[in-house]
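One chain of protein is taken out of this complex; the other chains stay put.
Think of it as A, B and C in the order they're written, each chain with its own count starting at 1.
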Amino acid sequence: MIHDGDTALVIDNAGKEHLVIVGAGRKFETHHGFILYDAMIGREWGSIIYSSLGHPYLVVPPSTADLIRHIKRSSQVIFPKDSAYILMRLNIKPGMRVLESGCGSGGLTLALAQAVMPTGMVYSQEIREDFLALTRRNMQRVDLDSYVTFILGDATQGFKVNEPVDAVFIDLPAPQTCLAQARAILKNGGFFGSLVPTTNQVQDILRAMDAMGQEGFGLVEVEEILLRGYKPVADRLRPRDRMVAHTGYLIFARAVIKPAPLSSRSTLLSENAAEATKNDSDAMEQADEQDHTTEHDF
Amino acid sequence: MIHDGDTALVIDNAGKEHLVIVGAGRKFETHHGFILYDAMIGREWGSIIYSSLGHPYLVVPPSTADLIRHIKRSSQVIFPKDSAYILMRLNIKPGMRVLESGCGSGGLTLALAQAVMPTGMVYSQEIREDFLALTRRNMQRVDLDSYVTFILGDATQGFKVNEPVDAVFIDLPAPQTCLAQARAILKNGGFFGSLVPTTNQVQDILRAMDAMGQEGFGLVEVEEILLRGYKPVADRLRPRDRMVAHTGYLIFARAVIKPAPLSSRSTLLSENAAEATKNDSDAMEQADEQDHTTEHDF
Amino acid sequence: MIHDGDTALVIDNAGKEHLVIVGAGRKFETHHGFILYDAMIGREWGSIIYSSLGHPYLVVPPSTADLIRHIKRSSQVIFPKDSAYILMRLNIKPGMRVLESGCGSGGLTLALAQAVMPTGMVYSQEIREDFLALTRRNMQRVDLDSYVTFILGDATQGFKVNEPVDAVFIDLPAPQTCLAQARAILKNGGFFGSLVPTTNQVQDILRAMDAMGQEGFGLVEVEEILLRGYKPVADRLRPRDRMVAHTGYLIFARAVIKPAPLSSRSTLLSENAAEATKNDSDAMEQADEQDHTTEHDF
Partner (left out) sequence: MIHDGDTALVIDNAGKEHLVIVGAGRKFETHHGFILYDAMIGREWGSIIYSSLGHPYLVVPPSTADLIRHIKRSSQVIFPKDSAYILMRLNIKPGMRVLESGCGSGGLTLALAQAVMPTGMVYSQEIREDFLALTRRNMQRVDLDSYVTFILGDATQGFKVNEPVDAVFIDLPAPQTCLAQARAILKNGGFFGSLVPTTNQVQDILRAMDAMGQEGFGLVEVEEILLRGYKPVADRLRPRDRMVAHTGYLIFARAVIKPAPLSSRSTLLSENAAEATKNDSDAMEQADEQDHTTEHDF
């Protein structure tokens, strides 16, 4: 049942969403008349409520993804398709310690905090005070700020965390400048992730990972997640006409300890190094025989 | 540090993975010699350990996704790209109550249990005793069975749950046969999800949802998640040659209460009904103007 | 060199295109001033010409695809990514005879005529006089009308062609209603193609093909072509943010003669029949082992 003080997602017939706090005695102004919150209170969630001008509005409790979509933002928010996959790939679960840097507007922070509670902690380091303040306010608004430690600081100078973390996520323009810093606070075997929009940045990160010493990264994977929506019409089922074609490239890796480089074995550890020795036609003709298995190179 | 009794993921240079339990005094047989577990114990996670024949093996702690990939299976397991997105779309988080049916081999069960712990509960209903038994064993193996209630039963006869649940996921060949049953145990405003491999099944589900009475589903969305992998090579960055092109269509909806059908307003509530009246060329030419927003029809 | 009377594509800095006929003594009005055609005449193709207000305009000769994009249209035009693939799959080349129905605004007609000239012929049958007239005008405008025979007629009543054709393309809302008619005018072994926007229409066509007698279709394939564009920026190379996610499903087949149905062999000839006997989990678990080869079922 809808109660006074609840956070509600109100959606009109055209799909336009409004995130509101139900307030007895107040009213919600729409483009097509208003709705008295008192008309919502006591009704079942999932009900359709009509505005003063007779337009239908569906009222549902917001999901975490809905909240993220509606947080106040000062920058690009990571898309739900990506943040869902990031949480899975970084093995985020109740009790985990995870560092993210930067925090943006707190979209991923919110998803992380929701997933590590009640016993875990999100460390959120950010160089810009305004972004950090906005993220803090956004977390307070959804009562998740007690699961986040807000840290003002430059990632290239290191991460101000007093305990090793299970996972690190870097959402910065030049992740290659703070890979060693990320590795330093990661538990051995821990999970690394990053998201960058361009192929050039992916190349920079891969090159920097290759150049790291014994304490480095392995099992490196570069991936994209694409979401294709369909028109949900039984007799005319077909994909939507347009889709988001690109949000970013995802890079994932594990914190590993490589053997001493004097061994010739070290050349075995890098797909990059191995591949670099192949000539073009080889690389083209070679089938991806191991595509069916999880293909790893460390 | 790696301890006796730990579960470890051991990965060879070709990406082949083995999920093992570290056992003092025993050894792990590989295709290229053996490794004494005693040689692992006391080493750092993320270390590379050489077999008796000198082959390198990386040892890392498994993620939940790693565990799912390695559970004993009797049927198709939902892919990580899909299960990650399902968890997000169903708003799974610590403390939630969620029903899944069927349970398959427990792949999604494991992900759900991991996400709702320590205060939530997964109800897993399955018509086949052998599948249910396998899922129970798989959950016991990873110490998550206390977060799962195992239910033997036919979904078309209703779900044997004594409390309303926050979310329902249907992984059955004919989800349209148990939509009303799913709706009956869902909280109003709750989250519904399903995965089916064919377009015909999607059509069947949409048609059945259209035919439901006042207690039905709204905000219906049909989606696909595609994962594209890249060769992680800085100087030759490019997509892998082949990819998984299809695992299934995802259907998501919210449990809603529709207004009484005497009102002409009810026609507003279905994109299906609305779209059905358009002629072909209209449907083709009409741009997806609302594609940029979350487009909903309820 | 640009001559009086040439057809030219004039493109502004924002990518906006104008298809013009260069006319001595006249001028081309832009949003940012005008350009005298006399200033174009005698200049090299590929030159940049400035408008009276100093805006740069690139002038190039239009390709066939450019012409199609700019023909006067009364209906949806088949996208270049699709028409290019259709021409290849229907084996269109100089000298071929091909029937299309309907003609729409003549977009595909233009591409077909350009490809079969100087010795081939496009038969374009259409039930609507206005569409046929528009297509004729569009072909006249680009001097290709002598390679097209314009036929007014209902496809379900048969195709009014006096010779067997090498290929047939059906661009109608219900292709299943004229499959036998298409087969009747196709040479044995000839090429069939169709494009429909919905999965339901694909199912209808496949079902109708299955129901045909000995003179039917084989080697049936259903495909989609997706085009992903990139921002052409060397230091920030990445996909464009959005893309066209769906234009239509393409169905291709060859005109075959099936053996008499008394033989049990006939069951071998249909992937549809074969697949229908599998149960769900089989279909899911079975890997596409033959994906690497051209997988055919007839």
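Side notes on the structure shown:
Heads up, the rule we're going with is that a residue touches a chain if its C-beta (ideal position, glycine included) is under 8 Å from a C-beta of that chain, and two chains touch if they have at least 3 such contacts.
Quick caveat: nothing in here was measured; it's all calculated off a predicted structure.
The residue from A:Pro94, A:Pro197 or A:Gly216 that touches the chain not shown here is A:Pro197. From the options C:Ala115, C:Cys178 or C:Leu195, the residue with contact to the unseen chain in the full assembly is C:Ala115.
Those residues of chain B that touch the chain absent from the view are 197-200, 228-229, 235-246, 287, 292.
Summarising the interface, chain A meets the missing chain with residues 75-76, 173, 197, 199-200, 202-203, 280-281, 283-285.
Mapped onto chain C, the interface with the missing chain covers residues 11, 13-17, 44-48, 50, 54, 56, 58-61, 63-65, 69, 80-81, 83-85, 87-89, 91, 93-94, 111, 114-115, 117-119, 187-191, 199, 202-204, 206-207, 210, 218-237, 240-243, 249, 251, 254-259, 265, 268-269, 271-272, 275-276, 283, 287-288, 290-291, 293-298.
Just so it is clear, only the chains that are shown with their structure count from here on.
Note on chain placement: the centre of chain A and the centre of chain C lie 40 Å apart, centres being C-alpha means. The mean-CA centres of chain A and chain B are about 18 angstrom from one another, to the nearest whole unit.
The set of chain A residues touching two or more other chains comprises 199, 228-229, 235-237, 240-243, 287.
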